[in-house]
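And now, subunit A:
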Amino acid sequence: MSLHDLLTQYAALAWLVLVPFSAALVIMLIPRGWHLTYRLVAAVSTGFTLILAALLAWDYLALIQAEKIPGTFQGIWHYAFAPQAMSFMGGKITFHLATDGAGVAMCLLTALTIFTGVFASWTLQERAKEYYALLLLLVAGVFGVFVTVDLFFFFLFYEIAVLPMYLLIGIWGTGQKEYSAMKLTLMLLMGSALIIVGFLALFVAADKATMGGGTFNLLQLAAVAKEAFADAQFQRWVFLAFYLGFGVLAGIFPIHTWSPDGHASAPTATSMLHAGVLMKLGGFGLLRVALPLLPEGLADWRWLIVIVAAWNIVYGAFSAMGQKDLKYVVAYSSVSHLGMVMMGLAAGTLTSINGAVFQMFAHGVMTALFFALVGLVYGKAHTRDIDAMGGLARVAPGLAVAFMIGGLSSVGLPGTGGFVAEFLVFMGTFQANVSHPGMWIVAAFACLGIVITSIYVLRLLKRVFFGALPPKYAHMEDAKTTEWVALAMNAAVILAVGIWPKPIIELITSAVMPLLTIMQ
Partner candidate 1 sequence: MFSITGLLTISGILFVAGAAALITRRNAVAALMGVELMLNAANLNFVAGWRYFWPERLDAHVAVLLVITVAAAEAAVGLAIILNLYRKFGTVDLEQIRLMRG
Partner candidate 2 sequence: MTIFLTFAQQQSWLIVALPVAAFLFIGFVIIIAGRGQELAKRLAPWVLIVCLAAALALALGALAGGLARGAGGEVSHAPEWFQLAPAAGEHGAAAPGAALRFVPTERIADWLPLPASMGESFARTLKIGTLLDPLSAVMLVVVLLVSLLVQIYSLSYIKRDEHPRFYLYMALFTTAMLGLVIASSLLQLFIFWELVGVCSYLLIGFWYPKPEAAKAAIKAFVVTRFGDLGLLFAVIFLWMGYGDLTFSHLAAQIGPAMAAPAALPVSLTVVAILLFIGACGKSAQFPLHIWLPDAMEGPTSVSALIHAATMVAAGIYLVARMFFLFEAAPMALIVVATVGAFTALFAASIGLAQTDMKKVMAYSTVSQLGYMMMGLGLAAPAAAFFHLTTHAFFKALLFLTAGAVIHAAHTQNIWEMGGLFKKMKVTAITCLIGGLALAGIFPLAGFFSKDKLLESALAAAMGLGPETISAGLGGLILLMALATVLMTAFYTARMWTLVFLGEPRSDGAKHAHEAPRSMQLSLLVLAALTLVAGFLLVPRLTALIAPAHHAALAPWMIWTLTGGASLLAVVGILWGYAAYRRAPATEPLAKLGWAYTGLVKLWWVDAFFTWLAHRVVLVLGRRARTFDKGVVDGLFVDGTAWLTGRLGVVMRRVSAGPLPGQLQYAALVIFLLAALVILGMSLTGLLPLLVKTAQIGGMR
């Protein structure tokens, strides 16, 4: 039996969701105080998802090689999980798990981030049981979003992914954690409200067009999209709802401010997961739902989105430069980098969307690395104030090297994932509207962000790791044992996808090509 048959027959995608979910339950059943056991359960279950995601990616690449991916939207979905067997409301809601290349890439990212995140929070003591349980629940939700093609479950998983964050930040956070947790949750729920309105609008429109055959299943919606969503006004306003709704999570200006506060207050693994994966749900939602179903809506709002995205890039970079807290710098850099995702998606060329999804992947790994590092530095130096640090490269060369790799990826340096992503996004955006110079003027403005990014990243490196070492840090320790897992794995992936981006790009292209055929 081939790998592909195995994965399909045993519903690999369902396991991706189920394993973290049941691990969360198992952890809740373990008696209080068995810290090592929680950690092992978490590590094993997430390790399993990592292996599974890697196998899926491997198999999907094999499918692409064998040219088994038809170039149509309907044909690209794989590992389908019994949609008929689990349907509700007379088939209007189906528990349909399936995914495409972009989804597989995102699953890989999620599995990597949570696996390394578990190791990054290995030493956490306070209420460790609940912490791991919530973390795993959150991850189950994230996996769910990436593998489901039913909008009802999409939304359900989306909420499961968002809500535990409130507790994770509110209980285990630092600083003004209650404020941050509240702000984050409220702003994200505002987005959710818009998203559910959009989903319902899609359902109702499809219901109307098919005389009562409405459905939440994305594939069936896509099949009737041409007739059901033909109305220009419908496309325009529903797309706007999706843009704003998903945009909250993608940190678009000016509804991004939950992200710096949230990230700064969250515990390490939560920040990693949140910036690394959750913020990608915004872009992913647009890619999965809004772009294929409402292409004219995108065309209506393209200028707005691209300009806001360019502003995000430059504004986020400037804001990051002005910060004094290490975590805020990283958080604002996320705002800047996610602008690139939105820009790539909105520009709507093959290259730019490829770049946007690649940026989701590359930025996810990079920012996970960053937050793991910030957590370690904070744990060892007991401060996140940049001005109070300096010369740490002397005592912690390992941290310095990892930070530099992450930083260079952030700068978009060749050999790191960030370069491939930025390069593709900018190329694609420049290409988007050749006859209209406005588009590449905006893109050129956004390129300014690259220079600003290099300034703040290098200044950060200088002020934290270079220069004179304050005496109080003379005996600071470098990263050790379990802490290395998070740093080494993420750094290695950044370099790997930077040097040899072909596999990831092939995965993404296989999903983007059919999308473009629809969007034309």
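Heads up, the rule we're going with is that a contact is a pair of C-beta atoms (placed from the backbone, for glycine too) under 8 Å apart; a residue touches a chain by one contact, two chains touch by 3 or more; residues count from 1.
Selection rule, in plain terms: all candidates are chains of the complex that A comes from, given by their letters.
Treat the numbers as computed from the prediction; the structure is a model and nothing was measured.
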For subunit A, as assembled in this complex, the candidate in touch from 1 or 2: 2
Footprint of candidate 2 on subunit A - complex, ascending: 183, 186-187, 253-258, 260-261, 315, 318-323, 332, 349-351, 354, 391, 393-394, 397, 408, 411, 413-415, 419-420, 423-424, 426-427, 430-431, 434, 437, 440, 444, 447, 450-452, 454-456, 458-459, 462, 465-469, 501-502, 505-506, 509, 513, 516, 520
